[in-house]
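Removed: one protein chain of the complex. Kept in place: all other protein chains.
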Amino acid sequence: MDLVIEIASWGLILTGSFFIMVGAVGMNRMPDVFTRMHAASVIDTTGAGFLIFGLILQAGFTLVAAKLVFILLLFFFTGPVVSHALAQAALTAGVEPILADDRRPGHQATPDDTAGRAEGVAAEQGEQPA
Amino acid sequence: MMFAAATLAILAALALVVSRAILGPTVFDRALAGNSVGTLAILLLAVVGFLTGRPEWLDIAITYGLLNLIGTLAVLKYFRYGDLAYDDEDGA
Amino acid sequence: MRALILAIAMLGFWLALSGHFTPFLLTLGVLCVIGVAALARRMGLIDAEGVPIELLAPAVTYFPWLFFEILKSAWAVTRIVLSPSLPISPTMTVVRASQRTSAGLSTYANSITLTPGTITVGLRGDELTVHAIVREGADDLEGGGMDARVRRFEGGK
Partner (left out) sequence: MIELIEGVLLTMLAAVTIAIVRQHNLFGVVILAGVYSFLMASVLIVLDAVDVAMTEASVGAGISTVILLATLYLTGSREDPPAHTPALPLFVATVTGAALIWGTFQLPGFGVAHSPIHDHVAPAYLEASTKHEMPPNVVTAVLADFRGYDTLGETTVIFTAGIGVMLLLRGRRKRQHGSAKEASDT
């Protein structure tokens, strides 16, 4: 029984590490902010999820496992909030996503665009030398 | 042994993400990378705790998680509304 | 009722973090929890949105389903990242959400964001602006499978 748990946690931790690496590589390969966010969410959900499940198996039924569960819940509830805020802020600031296909009706402006502010930020970004 | 492997993976990922934070190019790339650095720091903390046989430090990982959220949201809220105290007086 | 459940949840969280069970510390913890619950009540945070206890029971079946969805889409994104040609076709689309409550709506929006490959960018009324990394992701959401699943989760038909 112990051996089964040991092997399972090995598998989970290594899978988690794999997905973490994939997410990090993806963040460097993707062309713009929005596509990079997809890679980052692989780290936040799958990578962290597998890794923490593996650690929970190692910890057994203790307070440590409870804390790990809290961390996992924290990731799952705050991750989308941050991603959403990031995407919306980027769009509001006038960062145009690279799109192969735009199905927004009439390609309308972003919701409640605060135009003056957005121009200022966009201008700042233009000056950045990468 | 497996913790060592996981630690190495997290360190490598951390290096990649930090390079993204340094390269940018936009502020939002940096903010995204900063948030991922926070996530990876939490995971590193958890794994190192197991690696050294003292996983009780996880409370601090939880604190990091909350701080990471606050920091990133502060940055993004600034861009969205141009002011940190935007809905302070609207009751939120 | 909601305040009580919130207090129990907070007490559980506190106990898990503390790990000490001497009477003195336990008393302090209980007092703190009662204080915070009373404060939250006074601030008007305890309502169907702040403490959505109705969603606890459906969450038992919803979350495993969501985990499975996350796994599937994470694997899809992984294949994209690891393939040398980087076959992405980023797509922005508008999806209509049919949830009635704000908790259901935010569950839908956050579920979209949680599954790698799709991100909710904006929300106005019941229209979600979604960014997908490949066309197929946008097609899936426009098909409305997840929308229907979340509607069942929040207690609709």
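Going in written order, the chains are labelled A, B and C, and every chain counts its residues from 1.
Quick note on the criterion: contacts are C-beta pairs under 8 Å (C-beta built on N, C-alpha and C of every residue); 3 or more make two chains touch, one makes a residue touch a chain.
Here the structure is a predicted model, which means the values were calculated and not measured.
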| item | value |
| --- | --- |
| Interface residues of chain B (partner: the chain not displayed) | 4, 7, 11, 14-15, 18-19, 21-22, 24, 27, 30-31, 33-34, 37-38, 41, 44-45, 48, 51-52, 57, 60, 63-64, 67-68, 70-71, 74-75, 78, 82-85, 89-90 |
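Quick note on the criterion: only the chains that are shown with their structure count from here on.
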| item | value |
| --- | --- |
| Distance from the mean Cα position of chain B to that of chain A, given in whole angstrom | 11 |
| Centre distance in Å when chain B and chain C are each reduced to the mean of their C-alpha atoms | 20 |
| Multi-partner residues of chain A (at least 2 other chains) | 23, 25, 37, 67, 70, 81, 88 |
| Per-residue multi-chain contacts in chain C, two or more chains | 17, 19 |
| Footprint of chain B on chain A - complex, ascending | 9-10, 13-14, 16-18, 20-21, 23-25, 27-28, 33, 36-37, 40, 43-44, 47-48, 51-52, 54-55, 58-59, 64, 67-68, 70-71, 74-75, 78, 81-82, 85-86, 88-90, 92-93, 95, 114, 117, 121, 124-125, 128, 130 |
| Partner chain A, residues of chain B touching it in the complex | 2-3, 5-6, 9-10, 12-14, 16-17, 19-20, 23-29, 31-33, 35-36, 39-40, 42-43, 46-47, 50, 55-56, 58-59, 61-62, 65-66, 68-69, 72-73, 76-77, 79-82 |
| Residues on chain A engaged by chain C in the complex (per definition of touch) | 19, 22-23, 25-26, 29-32, 34-35, 37-39, 41-42, 45-46, 49, 63, 66-67, 70, 76, 79-81, 83-84, 87-88, 91, 97-105, 110-112 |
